[in-house]
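Working notes, beginning with the structure itself.
Removed: one protein chain of the complex. Kept in place: all other protein chains.
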Amino acid sequence: MPTSAPKPLLEVKGLSAGYGKIGVLHSIDLAVHEGEAIALLGPNGAGKTTLLRAVSGLLPWQGQVRFGGRDLKGASPRDTVGAGLVHVVEGHRVFAHLSVFDNLLLAGYGMPRRDRATQIEEALSFFPEIAAKRHDRAGTLSGGQQQMLAVAQGLVRRPRLLMLDEPSAGLSPVLVDRVLAVAAQLRDAGTAVLLVEQLIEKALRLADRVYALARGTIVLQAKTDEADLPNRLEHAYFGQDVSAPLWS
Amino acid sequence: MLESIVSYGLAVGAVYALIGIAYNVMFTASRVFSFTAGALGMLGGVLGALFINRFGLPVSLGFLAMLACGAILGVITEIVAVRPVLKSLDQHLYVLSTLALALMIQQLTAIEWSTEPQPFPRLLSFGDSLIDQKFWLPVLACIATIVGLELLYRHTLIGRAFLAISEDNYAARAIGLPEQQLRMTSYAIAGMIGMLAGFAGGEVLLAFFANEPMLNFYGFVPVALGGMGSNRGALVGGLALGLFQQAANFLVGGIFASVAVFVVFIIVLLARPEGLAGGTAARRV
Partner (left out) sequence: MDAAAPSAAVRAPRPSGLARLETAAPFILLAVAGIGLPFLGEDYWGVIATRACIYWVLVAGLNLVVGFAGQIAIGWVALLTLGAYATSVLTAGTAMPALSPYLALGVSAVMGAIFGVLVGLPALRLRTFYFAMTTLGFATILTQIALAWQSVTGGGIGVAGPVFPGPFSTPWGFYFMCLGLAALCTWMTANIAASRFGRSLIAIRDAEVAAEASGIAKPALLILVFLFSGATAGVAGGLFASLQSYITPDAFTFDLSVLFFIAILIGGRGSILGPLLGTILLTILPEFAAPLVAWSTFLYAALLLVIVLAMPGGIADLLDYKNRRPLERHREIVPRPELLSQLLGWKADATSLHLKQVELSFGGVRALDGLDLEIKAGQVHGLIGPNGSGKTTALNVISGYYAPQAGGAHLNDAPLPLAAPHTRAARRIARTFQTPRLIGSASVLQNVMIGGTVDGHCTFVESLLTLPRHWRDEAMLRDSAMLALSSVGLEQLATVRADRLQHGELRFMEIARALMLRPAFLLLDEPAAGLSTEEIRRLGALIVAISRQGTGVLLVEHHADLIFDICDHVTVLNLGKILADGTPAEIRSHREVVNAYLGA
C-alpha cells in the first residue's frame, strides 16, 4: 500500500447494527475511496441492506463511520444526504401518486431553487426515457422506469457517494444493463458508487473492488481484476469447496 | 321548517367535517388518530369567547390569536402525546396518551373557564341579509379549508412532502425529507383547522367545555364513514351527518336522533371496517 494513499471517502470501522435484539452486522470494516466503484455481494440475510441503512442513518448503529472526514454518529438520513452520501433504497420505491417531476423535486427538498432546477435537469439527462414522462404520475411508470427514477432522485443532490441497493431486482437484463451503465458513467465522472447486487457478473464488470458479506461479517475483500475470484466468492458464500466451476 | 333543518344541519355538519379533516391531517402525518381533535374544536369556541368577549380583542386579532393557539396546541400534541409513543412497539399507546391529553384540556377548561355554556361573540357586522352568519360561517370555513389544503398538497413543495411522508415513510426518510419537522408542521396545521371549526361554529355550538367529547365522536363519524385520510369523504360525511341529525331532531326528537346516528355508524363500520371509501389492511406475518 503506497504511503501516500488518500484517505477514504467513506470509512467504516467496527460497525455493528441490527433490529431490536437481533444483531445482524458484527464489527464491519469497509472503505470506499473517491471515484471508486465498490460491489457489495453476499447471500440473502447476510446484512447488505442493513449495512447501507446503517451508513445512511436509517438505522441506529455502533462503531465508527466517517464520511469525507466527518463523523456520522447520530446522523439522520437528512444529514447524510446533505453531506453528499445518498442511499437509493431497495425495491425502486417512488411516490406513486406524485408526478415524476415532483418526485425529483422532493429529492431536492431544502436545496436552493436554482441549483435544484439545474440538477434535476442533469439527473434527467442520464435517463431520457423518463425525462419524456416528467409530468406523468410515477405510479404509471414500469418497474424499470421507476428504478431509473429512483436513481435519478439520488442524483439530484449531486452526491459524492451513491449507494444503490439491488437496482436489478425485478428488472429485465436490458434495463439492468441500462442502470448499471449509468452507474459506470457516474463513476467515470468522479462519483463514488457502492453497489449491492445479487447479479455477481454484472456487478464485477462495473466495480473496481469487491467486498463479500456473509452472516453479518466481511468474508472477502479483493480487487475485481484478481485471479480466481469466482471460486473465492463461492467459497465465501457457501463456506465449502466448489465442485463445479461457476463460469466455464 | 325545512330551511331550519338545512341551515342548522349544514352549519353543524360543516363543523363536524372540519374536525374530521383535523383528524385526517394528523392521521396522514403520523398514521395515528388523536383524541385531541375534539379538544381543538371545543377550544376554538372557548378561546374565541375568551379573546373577543372577555379580553375585548377585535375580531381579527382574536381570530389570529385563536389560530396561533391551534398551531401551538397541535405541536404540543405531537411532541408530548404522539412522538414518544410512535417509537414504541405497543401499537395502542397513542390512544391512551392522546386521550389523557384531551381529558386534561377538557378538565382545565371546565375549571378555569366555566362548566356552563357561554355565549360566543358575533363575528361580523355584515352579511346577515339572507341567512344568518352563524349558518354560513362554518360552511365558508370548511370550503376555505378544503380549498386551502388542496392548494397546499398540489401546488406547494411542502404539501407534496406531506403526501410523500404519508404514502411511503421509509422512502421519504431515505431521500432526506425532514420527517420530524414535517410531522410537527402537519400537526400545527391540524391544530389550526380544529380550532377554526370551533371558532366558525361558535355561535351554533357556544363556548362549552362539554363540546369536546361530542365533537370527538361526531367529528370522527365522517372519518370512519368516509375513509381514513380522505378529506372529501370527511366533507360529505360531515355534511350528511349534520343534515341527518337535524332532520331526526326535528322529526323524532333529540334522543332518537343520537341513537339513530349511532346505530347507523356502528352498522356501517361493522359492514365495512375500513369505511365506505375502502382502504388496505397491513401484512401481519
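Here the chain labels run A and B in written order, and each chain numbers its own residues starting at 1.
By our rule, a contact is a pair of C-beta atoms (placed from the backbone, for glycine too) under 8 Å apart; a residue touches a chain by one contact, two chains touch by 3 or more.
Nothing here was measured: the structure is a model prediction, and the numbers come from that model.
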item: Option from A:A37, A:V65, A:L180 or A:I200 whose C-beta touches the chain left out; value: A:I200
item: Touch criterion as defined above, residue of B:A100, B:L151 or B:L251 at the omitted chain; value: B:A100
item: Positions on chain B where the hidden chain makes contact; value: 33, 80-81, 84-85, 88, 90-93, 95-97, 99-101, 103-104, 107-108, 111, 213-214, 216-217, 220, 224, 253-255, 258-259, 262, 265-266, 269-270, 273, 284-285
item: Residue numbers in chain A that touch the chain omitted from display; value: 18, 20-24, 43-45, 169, 197-201, 215, 233-234, 237-240, 242-244, 246
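Criterion: only the chains that are shown with their structure count from here on.
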item: Chain A-touching residues of chain B, taken from the complex the two chains share; value: 157, 160-161, 163-164, 167-168, 170-179
item: Residues of chain A defined as touching chain B within the complex; value: 56, 58, 76-78, 80-82, 87-89, 93-98, 102, 105-107, 109-110, 153-154, 157
